[in-house]
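Some notes on the structure that comes next.
Only one protein chain is missing from this complex, and each of the others stays in its spot.
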Amino acid sequence: MAVASSDTAIRSSNVTRTFIYLFLLLFALFYLMPLGIMLVNSLKPLSEITSGGMIAMPNEWTIEPWLSAWSTAQIGVEPTGLRPYFINSIAMAVPAVAISTVAGALNGYVLTKWHFQGATWIFGLLLFSCFIPFQIVLIPMARILGLLEIAGTTYGLILVHVVYGIGFSTLYFRNYYAAFPTELVRAAQIDGAGFFQIFWRIMLPSSGPIIAVCCIWQFTNIWNDFLFGASFASGDAAPMTVALNNLVNSSTGERPYNVHFAGAIMAAGPTLLVYIVAGRYFVRGLMAGSVKG
Amino acid sequence: MAATDPMLDSGADFRTRLQTWLPKIVLAPSFAVMVIFVYGFIAFTIYLSFTDSRMLPSYDLVGWQNYERLFRVRQWDTAIINLGIFAGLYIVISTIIGLLLAIFLDQKIRGEGFLRPIFLYPMALSFIVTGTAWKWILDPAIGLETTMHRWGWESFQFDWIKDSDMAIYTIVIAAVWQSSGFVMAMFLAGLRGIDNEILKAAQMDGASNFQMYRRIILPQLRPAFLSAFVILSHLAIKSYDLVVAMTDGGPGTSTWLPALFMYEYTFTRNQMGIGASSAVIMLMTIAAIMVPYLYAELKEQK
Partner (left out) sequence: MTMMKKLHLGVAALAISATGAVAQEVEVLHWWTSGGEAAALNVLREDLAGGGIGWTDMPVAGGGGSDAMTVLRARVTAGDPPTAVQMLGFAIQDWAAEGALADLNALAEEQNWNEVVPEALQAFSTYDGNWVAAPVNVHSTNWVWANTALMEELGIEQPGSWEEFVAAMQTAQDAGYTALAHGGQAWQDATIFDSIAMGAGGPEFYQAAFVDLDPEALGGAEMVEAFNRMATLRGFVDDNFSGRDWNLATAMVINGEALFQIMGDWAKGEFVNAGMTAGEEFQCFRVPGSEGTVTFNSDQFAMFNVEGDAADSQVAMASAVMSPEFQIAFNVVKGSAPARTDIDPSSFDACGQAAMADLAAAGDAGTLFGSMAHGHANPPSIQNAMYDVITAHFNGEFDAETAAEEMVTAVELAQ
């Protein structure tokens, strides 16, 4: 947050400032509304919800829904709660984020510092791949995962997320490294440093902000994915979003909304945490490169 | 650009030759993966759009039949019109709100560190998580409308989600909620990157705040505008979870979007051929937006 604007040139009157504060607070309320409703209702007994008053504060506070969602709610035939799926999601997201980030960093490094014929084309093709609608890849992807014998496993899911994550991670790193002085790379080369040495000693140490941006972006997308998770890893390897959907979207049965909301907040927990803790690096990282193009 | 050309100083020894090839070797896996998993699959989809595939892929060609049918299906028209309304409003409103929030936050605001994550967090949540909450808020019987009535504002009315003509606008509201904070972050980054000295000089020349923003600051944010536009338009075209979670296409079929259409026809209705043809049209739309941007962007770099 401590950005180098030593003294803002724009000055404004007190009336304007009051207006600005009001505006920002109003929007903050708007942004908080859905999360607030989820939180309030996850702490109510079900009878209070169904008897109306879905937006009111609880008369009787309870953490029962949270306990139920975590460890006893019915996800499939067994009342396991969301806990095992939470672990699946971690086991999927962490390697997928790590691999796609490393690949993106290397690609960005090659594309900006080791120009060769066709590099621009390759980058263009990679970038366009970010925009492919995921629905069309389900069937052919299933075939390939089947051939590799990793269908229905966490490994298969990691592969899928890495494949479709590389486009964005390359985009971030390429834009960031484009602004990195090439002279430094060349000087190191003259000193006899090799390809990986330069990457390791010169590029990586200054890549903090963009690594943060890339990890936040990838983690959010991968953690929140439902379509791939449901299609390629249902059952024991199912990620959190699929389990949450099973909890919330059961078709013809009773609906304990308070448990649904508690589960939803749990499923959102890690990404929320990442945004709150690492959010400040996000703006900094964006500033450092990707927005400037 | 003064790019290093490792070819120039390539010696005869193995190590140097390896160094020459390393960059390409490093890039090769990503390239291979992309050719198969992106462009191979796109080619496959294009092929499917000319076949009579229904439940599973079939390889019997039927010419343009799927495209002809596609354009006779009423929901496809609805989906296209909705996408126009949705994408237009969503991109414009998110950009305006994101820009305003960024400008206001940039005024040395107390508690910026507290407000910024609040604006940013919706991007962290999927609509599987927030869908039910949104349905409740927008539902007149339990949400905003009743609450306002209870607080004494009896005439307050907000039942768009129940109204076929207005429901698509509630989708816009939720979508803007999700991504305007992210747009704000991009603009904030842009604003923080502007050189203060220029602004000070302009102020000495007697420029008003408004003039400074219009003449100096906004033009400098052009890259941020472009990035925001690309990211928002790709999110708009891909929007799927959001509609499923909030209205599931209803009331009636009034909130169908092309991504929903594609999924419905391919997987629910067992008309994979028509689903594939709608996907091809979506891809062409994306290409129409992206290719000029990419071209401009990459030409600049050369």
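First chain written, first letter: the chains are A and B, and each begins at residue 1.
Quick note on the criterion: a residue touches a chain if its C-beta (ideal position, glycine included) is under 8 Å from a C-beta of that chain, and two chains touch if they have at least 3 such contacts.
Predicted model, so just to flag it, every value in this text is computed and none were measured.
Asker: Write down which of A:Val185, A:Val242, A:Ala264 or A:Val283 is the residue touching the left-out chain.
Answerer: A:Val242
Asker: Given that one chain is not shown, which residue among B:Pro219, B:Gly252 or B:Pro292 touches it?
Answerer: Within the whole complex, the residue contacting the unshown chain is B:Gly252.
Asker: Identify the residue among A:Tyr31, A:Phe128, A:Tyr155 or A:Phe180 that touches the chain left out of the display.
Answerer: A:Tyr155
Asker: Of the residues B:Thr51, B:Thr95 or B:Gln271, which one touches the chain left out of the display?
Answerer: Selected residue, touching the omitted chain: B:Gln271.
Asker: Name, in rising order, the residues on chain B that touch the hidden chain in the full complex.
Answerer: On the side of chain B, residues 54-56, 69, 72-75, 135, 139-141, 159, 161-162, 164, 247-254, 264, 267-271 touch the unshown chain.
Asker: Take the complete complex as the reference. Which residues in chain A touch the chain that isn't displayed?
Answerer: 50-51, 73-79, 138-139, 141-143, 145-153, 155, 230-232, 234-236, 242, 245-256
The working rule: only the chains that are shown with their structure count from here on.
Asker: Using the touch definition up top, name the residues of chain A that touch chain B in the complex.
Answerer: These residues of chain A touch chain B: 1, 3-12, 17, 20-21, 23-24, 27-28, 30-35, 37-38, 52, 54-55, 103, 106-107, 110-111, 113-116, 120, 122-141, 144, 163-164, 166-167, 170, 178, 182, 185-186, 189, 194-196, 220, 224, 226, 241, 244-245, 248, 257, 260-261, 264-265, 267-268, 271-272, 274-276, 279-280, 282-284, 286-287, 290-293.
Asker: Flag every residue of chain B that touches chain A in the complex, lowest number first.
Answerer: Checking each residue of chain B against chain A gives 1-6, 15, 19, 22-24, 26-27, 29-31, 33-34, 36-42, 44-45, 56-57, 97, 100-101, 104-109, 112-113, 115-126, 128-130, 132-134, 136-137, 142-143, 146-147, 177, 181, 185-186, 188-190, 192-193, 196, 199-200, 202-203, 209, 212, 223-224, 226-227, 234, 237-238, 240-241, 259, 262-263, 266-267, 276, 279, 282-283, 286-287, 290-291, 294, 297-298, 300-302.
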